[in-house]
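All protein chains but one are shown in place.
Let's look at subunit A:
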Amino acid sequence: MGKKLIGCPVCIEHKKYSRNALLFNLGLVCDARTNTCSLEPIVKKLSGYLTTLELESGFISKEESKQKLLPIMSTLLEDLNATGACTLPIDESNTIHLKLIQLRKDPPIVQEYDVPVFTQCKDHFIKSQWDLTTQQILPYIDGFRHIQKISAEADVELNLVRIAVQNLLYYGVVTLVSIFQYSNVYCTTPKVQSLIDDKSIQEECLNYVTKQGQKRASLRDVFQLYCGLSPGTTVRDLCSRYSQQLQRVDERRLIQFGLMKCLIRRLQKYPVKVIRDERSRPPRLYTGCHSYDEICCKTGITYQELDERLENDPNIVVCWK
């Protein structure tokens, strides 16, 4: 048949019915291949409503009111397909409101060293629609401040900030990138070719990375810059090597865009203490599971300090990935 049926049967037992029970089921017929998870709450809600209506005023069992079902059902079908929401007036005192809610994937855990960045222009969002915590941290989300910094500057507890940003992540309002430093190392991913293949990403990119007030950067320059990122090359190195290309390009926004669209990825440093003697304590942070970003955030020391400490330790190797 190729179709899927979604229904929620209801049985109301009562002596007044001609079989001591009324059974009914309002269902939706969909194509077998579509994802219908978001329709299920609607079917359930409808069956609940109809049950209440029946119990209160015999809506379904009475002939006159039963006629109203047909226009209700056709409105339901048309409006849900057109806009995803519908309003069904039943009688003077009852109206049913239904809306399709998109189910989204669970968002990842937000760490204190992650940096949230808006996926669309900030001004598109009506601040008053968000909760108080989010409203308080919104001005500090600029794509460069990490969670710990936002928490400190906005004076909001760290875990609250993490939860608020996770919520924004769920709705696709922000995405996470890593902290920007000129000593960071990045490399290209296979997706970088989409800059060449996909016109819309090209346009978006060139508009995003061009320096304010300058003529639009050329695709070649931007692509060369991305391709210039490779293991062993810091952003500082890139700037000195490609200074000509960077005349019209803001390197910070270049990196930001690259990370947001997964054209490039950050190479993080992970120190591992290769155990040499049995007497010393087992390493807590230098196990290969914690990056420099994380260690610096947690302990409060800077990259340079950490670098100096670890370079002098012969027992520690550093892996980049």
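Throughout what follows, a contact is a pair of C-beta atoms (placed from the backbone, for glycine too) under 8 Å apart; a residue touches a chain by one contact, two chains touch by 3 or more; residues count from 1.
Note that contacts and distances are computed from a predicted model.
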Field: Undisplayed chain, where the name is taken from the UniProt record, one of "Large ribosomal subunit protein bL19m", "Rab proteins geranylgeranyltransferase component A", "Septin" or "GATOR complex protein NPRL3"
entry: "GATOR complex protein NPRL3"
Field: Which residue of A:V29, A:I101, A:L158 or A:I275 touches the chain not shown here
entry: A:I275
- prompt: Who touches the missing chain here, A:L28, A:V192 or A:I295?
  reply: A:V192
Missing-chain contacts mapped onto subunit A: 8-13, 21, 23, 35, 37, 47-48, 51, 55, 187-190, 192-193, 196-197, 199, 215-216, 218-220, 223-224, 226-227, 230-232, 262, 265, 270, 272-275, 283, 287-289, 317-321
